[in-house]
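Here it is, the structure, as structure tokens.
Note that one protein chain is taken out, while the other chains of the complex remain in position.
We call the chains A and B, going by the order they appear; numbering starts again at 1 in every chain.
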Amino acid sequence: MKAAIRHMMRNRRRSILTLLAVLIPIYFLIVMFGFINSMMQDMFDSATRFDTGHLQIRAVETRATGSAMPLIRDPADALAALASVEGIEWSTVRLDLPAMASVGDRTRTVFVRGVVPEAIDPISNMAERVVDGEFLTRESTGVVVGEELAALLELEVGDEMVLLGAHPEASLGAMRAPIVGVFEAPEATIGRTVVMTSLGTARRLARSDAAATSIVLRIDGVTGPWDTARLDQVAAALRAALPPGYEVKDWLDLIPFVAGYLNILTPLLLIMAAVFFGLGALVVVNTLYLSVMERTREIGLILALGSSRARVMGMVLTEAGIITLAGAFYGALVGVGIVLIVEAFGGIPLWGQAAEWMKEIGISPVLHMSVRWTQVALSAGAMAGVAMLAAWLPAWRASKLEPMEAMRYVE
Amino acid sequence: MNRMATWIAAVAMALVGFSAMAQQDALDAEAILDRVNAAWRGDSFHGVLALDIVLGGQTKSHTLEVWTLGEELALIRILEPEIDVNSGYLQLGDELWFYSPAAGPIKLPAMAIGDALFGAGPSLEDLSHGTLSDDYDASVVAMSQDTDDYEGFFLTLVPHLDAPVVYGKLEIWVSADDVIERLVYYDQRNGVLQTAVFSDVIEIGGRKFATTIVVEDRYGDRTIERIELAEFDLPLEVEFFRLETFESWGEAE
Partner (left out) sequence: MAWRNLWRHPQRTILMIATVGVGSLVILVLFGLSDGIIGSMTAAQIDWNQGSFQVRAEGYADDPTVENGLSSERVASVIDGLAGMRTAGITRRLETIAMLRSAYGTDGVSLRGIDPVAETSVTHLDELIVDGQYLDGAGQILLSSVLAEELDVRVGERVVVLGAGADGTDSRAFRVAGLFRPASIDLEQVAIAPIDDVRAMTGFAGATSIAVALPHGASAHRAVAEAERLLAGLSGVVVADYFDLNPLARLMIAGATLKMIPFVLMISLMAGFGVANTAFYSVLERTRELGVMKALGLSRKLLARMVLLESTLVAAIGFVVGGGLGYGGLLYLSRHGWDLSFIADIGRAVGLPRVIYASASGWYWVAALSVVVITALVAAWYPARRANRLEPVTAIREG
């Protein structure tokens, strides 16, 4: 052990370089994790904030309802069940239904989303998208429509439209509603069809005092796309507590796109990690090999003096081990340090086309980083493991040296 | 799926064609259905219908007043429940309107004519133009009379290849005095889609027809229709069929 340290110190530079070989992949990987985590987090946040929540309670579909979600006639029993389940941070009732929107003799088929405005306001980005007028308020009988729909029906804030609910399981409700706001939609189809109203208004369109199509929930402790354990736990509790006729869907079911992305990202990440680790391992083998070669005569001497081959291997491995550990430690430090520094500066702002795309799909165009301890530990541990594995080859070679030859070795 | 008064339509189909049947039988079948249909033939119609729609165990009741003139004009006024009073539908040829006293008129896309009015139950088309619809064209493929189980005629009909219907087969039971008693729709794989049962036959001015019709689909949902008033060939003005008519009712209240 002491010999190993001595040797290391003698070749400080080389030791440091080997250390770097371990350190760099670790810190690169942590940085990569940092970016990807943050991106996935953003996508998750953006999707689950308003559209889907973490979980949704819906009625089981018993007959085909076309594009409309099955109607919950009165969610009181479901809401009661909610109260008995732990871990629900927040919940809100929504009623979404197809409807006709008409001005004069121009009628268009639209999709009405009835929400409780002050409940979703703190977390949704819908309110931010309003470019004209204002978002809904609790008492509002008004509606907020997309720019495209407003253009097609030639409407402005303050004009009125007639709405007729068209849910196949509900009675027809018709009413006049003033336009109180116009929102900018990420996609033209959304701008042409989505009409935001208060829950009360939507209920009037469905001619029911209590109807709903979903109860949207946010779960305590679910902060990112990988918190599936907690999610499943609460979902299971919910399923047990709910009366029959309801089903619980999680955000993965509701936005398959993000789920698909995640599923593809994990293996991709693993491949990238493998590449980096491979490269790092190559470098470790490289430099360790050099170190062995340098000490060929010395090793030969030790062997001739009666040391066991195992001891020689141990020597090399110890040296490798110390460097690896140091590299892992500093690698993690540097990696986490970079993440902390970037975040302290508020992230890296993006520009150009990429920034536009991100804004469209609801991610703010600033590149953040965030990393989880398990990922740090995993990166460091895995690289250290790979490095030690890589060290095996030179160590083995060293143990195989013929003492006589080795002692005579001249570079 | 049209659920109500489809027997009216079913009858119309019989007028259009025959298949591999003995010519004599074919003529008989046509004659039978023709006689059944005769009860509903007329230029104008005025009636009051009570609908109970049972959907998923819940029942919703509506009372409607219907006027039709020819094939192009129809007006439906909702009498019950209270909240819907004086709202209704207006069909002017290809134009379709919904009127609500609170919101005014909404022009509906023409496709809506086939949609169920109350989420489930009869569609506008069913209620107004069952008699004269020639959409349901089919051929009678079998007929029997006075069998052991039934006194009357039992007919099997198959729609024409290009008939815009999704069912594959129809079975009709017609009583000895030319009143449809039962109608079963099959899909294209011999499964039952829906069943209509007719009862409480009355006679008005020579026309005999059932005043209670119960239509049940494969989910167990039912529509119960009772005809509380029916008048035929009454003098109706074209001007009656306007949005202003709805407005006048609103004002009168």
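Heads up, the rule we're going with is that a contact is a pair of C-beta atoms (placed from the backbone, for glycine too) under 8 Å apart; a residue touches a chain by one contact, two chains touch by 3 or more.
Just so it is clear, the structure is predicted and the values come from calculations on it, not from any experiment.
Touching the chain that is not shown, out of A:60, A:131 or A:188: A:188 (per the contact rule at the top). When the omitted chain is restored, the residue from A:158, A:221 or A:256 that touches it is A:256. Note on the undisplayed chain: of the listed residues A:131, A:240, A:275 or A:404, the one touching it is A:275. Check A:79, A:116 or A:152 against the missing chain and you find that the one touching it is A:152. Counting the whole complex, the residues of chain A in touch with the unshown chain are 13-14, 17-18, 20-21, 24-25, 28, 32, 35, 64, 66-67, 148, 151-152, 187-188, 256-257, 259-261, 263-264, 272, 275-276, 278-280, 282-283, 285-287, 289-290, 294, 352-354, 356-358, 360, 411. Within the complete assembly, residues 93-94, 109-111, 113-114, 135, 159, 161-168, 187-188, 193 of chain B touch the chain that is not shown.
Here is the rule we use: only the chains that are shown with their structure count from here on.
Chain B contributes residues 55-56, 58, 60, 83-84, 87, 98, 100, 102-109, 115-120, 219, 221 to its touches with chain A in the complex. Contact residues of chain A toward chain B in the complex are 62-63, 73, 100, 102, 105-107, 109, 162-164, 166-172, 174-176, 207.
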